[in-house]
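With one protein chain held back, the other chains of the complex are shown just where they sit.
Naming follows writing order (A and B), and every chain is counted from residue 1.
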Amino acid sequence: MTSAMEGTSANASVAPDYSSRRGQIHFWLRRIHSLAGLAFGGFVAVHLMINATGINGVMYQQEVNKIHDLGPNLAFVEFTFIFLPLLIHVLYGLYATGAGARWNAVHYNYGGNVRYTLQRVTGLILLVFLAYHLATLHRWGLALIYDLTHWRALSSFPWFRPHFAYASTVDAIKTPYGKNPWFWANIISVVLYLLGVWAAVFHMANGLWTAAIAWGLTVTASAQKRWGNVCLAVGIVFAIVGTIAWASFTILGHPAPLPPRHAHGHGTMVERGPVYSAPLRRAIPQLSAYSYGISARTAIETAGAAGRPV
Amino acid sequence: MAHQRVIVVGGGLAGLSTSMKLAEDGVAVDLFSLVPVKRSHSVCAQGGINACNEVARQQGYSEWEHFDETVFGGDFLANQPPVLEMTKMAPAIIDLLDRMGVPFSRTSEGNRDLRLFGGSLYKRTFYAGATTGQQLLYALDEQVRHHEVQGHITKYEFWDFLAPILDDAGRCVGIVAQDLRTMQIRAFRGDAVVMATGGNGLIFGQSTMSIICTGSGTARCYAAGARLGNPEFVQVHPTAIPGEDKCRLMSESARGEGGRIWVPKKKADSRHPNDIPENERDYFLERLYPKYKNIVPRDIATREIFYICEQGYGIGGGQMVYLDLTEKATGIPYEVLKGKLGGILEIYEKFVGVDPLIEPMRIYPAVHYSMGGLWVDFARDDKTGGMQKANPRNHMTNLTGLYAAGEADYQYHGANRLGANSLLSCIFTGLFAAPGMREYIKGQRPVAELSQRLFDGGVEQQQAAQAKLLNSKGTDNPYLMHRELGRAMSDNVTIIRCDSKLRQTLALIESLKERYQNNLGLPDSGMWNNQSLGFARACWDMLLLGEAVTTAALAREESRGSHYKIPDDLMDRHDIPLEKRSLPRDDGNWLKTTLVTYVDGKAQLSYEPVDTSLVTPRARNYGKVVAPAAAKAPVPEAAGAGT
Partner (left out) sequence: MISPAESTKSIRLEILRQDTPSSQGYWQTFDVPITPASNVTSLLRTISGRPVTSDGRNVAPPAYEASCLEEVCGSCTMVINGRVRQACSTLVRRLMAESPGSPITIEPMTKFPVIRDLIVDRSRMFENLKRIKAWIPIDGSFNLGAGPKITPEQQHTMYPLSRCMSCGSCLEACPQFTRDNHFLGAQIFSMARYYNMHPNGKPDADARMEVLMGDGGITDCGNSQNCVRVCPKDIPLTESIGVIGRSATVYSIKKFFSK
């Protein structure tokens, strides 16, 4: 006999194991997931704003310099405020998403349900994107391996180089596979970045909205709607900021060639901002004025003094 | 006593209050219900629950007034001591429900609000929006759940009561019941059995009742020898949304809160109701009953609506009138009524598609409540005039150990029930009768000691009957037979009755019974959750009850409350007012309780006197006036002959 049959005749269903300890741990994990999301979301917000300065390569370089001025502390900061929250958020998020939920936004295509589904879909997209992002751009990815091994095969792959912040970023995003790219590979990379940015912004804004319910900040339908509008505004602002950031390094990004990586430390190289198209240059003369030939020597010299690789 | 158990059949207000009270007194309870108890028909009660209260008391009202209104509203057919006891306990019942957390509607000061209801000039009805029954049922459901968790009550939901088990001495010692899913038939021992199985509206086809209200619980006891009391008294509620599957109730509270019933003064007026000006509307209840206006008791309002439609003044000349809750008619702002009546307005809007606060509702009377039911005893307390507390006789049927409570019994409402008295009587019977049951089982040999043979016999009997049903290979579908019965009962045995049509109905029932026995065809012969089987059984029960109702109605040669008899030759004389056509109330010959016993497959009638020890019967016409004022409107010539 199935459990359903037994349940009907004796009016009792199978009593699940509701060990309160397990439930309590789950409860706290969920709340920590929420806090971690907020922390990481904060980082993403700052990240997007800084990258939006990529519309002006010099300003961007200055921002990057500020961050890298943290020196050896940077790793600590990055681990504590970025990677640890991210790890918690991702691990629990994966568990929650995979815990047998049945998405049903096809039949129940209400706004809330679509957002619920998108939150999970964007979470998964972001997972892929972050892996790609780290692997292609960050020194903890390919760069780290290169630094450790000086494997020549990797030398043609670009990645982020703090002292050539703008140009190296553009290269890493647009031509991540080096000098011999498959044409579509680079386009996919660029598109993936846009998708990643938008997914992040949605996930962040919607997460902000649901967190307020989970913590019990917004209770009434009208409060949830009100806060929803705030989150929407936040989302729109960051979508714009994020898109500017993306554009700065992709469709607007035509920097001068970077020096070879083994040429670091000599302070002779010049960082270049984006090369704007003629109409845009005319439209934003002050930006284009910054676009050419501004020396990054000072930055490089500072870096050299600190003994960091460039 | 710990090993003694009481079986309660039915999980509505009466069944739950009985179970709760028994459990509280330390008696173990087995509670049987066709549906999860939370889905019982009590949820459909809308308007409220009556009780004397401090506000009304300080305006001159009292428990005695409540008693008197109830007896008067019931046209003096109710035994008076039980009614007195009920009205005396009513205020305490409200307090109890309040403590249980029923979300009664509140006044600005935080007190329980009151509304006006039929048959009273005082506000004495407590309510929770317009879903009072639902709220009360849920509160009791929760209490019973609490007892269930503590092991005092065992629920058997989705179980169908098949028959009482009687020992050789005729004492009820248990029941046979069937699990509606596994179809297992089992006997259960019970030191006492309580039938709280509600009314039997389904014998009329469409009614305001839930489709589980077939009366089969009552009928199966009746078939086993329990007597019915006053089955011919069937309440037809004045205001319901006519429907093909059921008539959905539009609570009396709609009128208690200011709703007005009217028809256009012009016959077959085809204008939209909102376009018909005030002076071209006939608010006929207000015209005829200036004192009670729209809240005259239900039997009266129903007949007036019937009569005005018979005269051709119904909407479009048909059988419908307006129940008007628009601000234009009531003078009450939209939001106020929305707040007070939300639950029923929603029903109208969902099923008809019109906001009744913007456009008047179209309603017509529909079968609503069974005043009659299983006959039950009571022990009179000569000192108080009420009932003796904890007396085992209270609410016991003529079968020893078989009790009945709530709508399933015949007590309290006489020939017509007042609005908002049913929730009270259901809860009261459970709370009041349970101590008597406890006393009863104390004095009995525990059924646990009885031989198993008796119980096996009950099961075998039911299995044999079931095998016969499952093997029936005829062509009559039980659902269609029920439809035939319902149509005849609705047409002939409701608002007005005449002998020829009652005889015709009896003949039809006779032929249906024969067809049932010889030509029934079950569309499903499976042995897993077979609903056709259950319905076929209930269909037979409804035939038995239909026969009992009709036989009793045919015999009663008078008009009283909901029973309104018109001689054959006057039946279609629409030119004569109903009062002039009907037989008058006849206290000399008919102030007596109808008792129906099932003998040799037939309903056999006998009678017993009504206990009128507290108030003497008096004329009942609610101040109906001869109103020559509205010239074009149909005008009755004189006050009712039934007074």
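FYI, contacts are C-beta pairs under 8 Å (C-beta built on N, C-alpha and C of every residue); 3 or more make two chains touch, one makes a residue touch a chain.
All of these numbers come straight from a predicted model, not from anything done at the bench.
J.: Among B:272, B:350 or B:618, single out the residue that touches the unshown chain.
T.: In the full complex, the listed residue that touches the missing chain is B:350.
J.: Would you indicate which residue among B:50, B:105, B:125 or B:593 is in contact with the undisplayed chain?
T.: Looking across B:50, B:105, B:125 or B:593, the contact with the absent chain belongs to B:105.
J.: Please output the residues of chain A touching the missing chain, sorted low to high.
T.: Residues touching the hidden chain, for chain A, are 2-5, 7-8, 11-13, 15-20, 22-24, 26-28, 30-31, 96, 99-104, 106-108, 110, 112-113, 115-117, 119, 209-210, 213-221, 223-224.
J.: For chain B, which residues reach the chain that was dropped from this view?
T.: Per the touch rule, chain B residues meeting the hidden chain are 20-21, 24, 35-36, 38-41, 43-44, 92, 94-96, 98-101, 103-112, 128-129, 131, 134-135, 138-139, 142-143, 145-146, 148-149, 181, 205-206, 210-212, 243-246, 248-249, 339, 343, 347, 350-351, 353, 431, 477, 479-480, 483, 487, 523-524, 526, 528-532, 535.
Note that only the chains that are shown with their structure count from here on.
J.: Roughly how far is chain A from chain B, going centre to centre by Cα mean, in whole Å?
T.: A distance of 68 Å separates the two centres.
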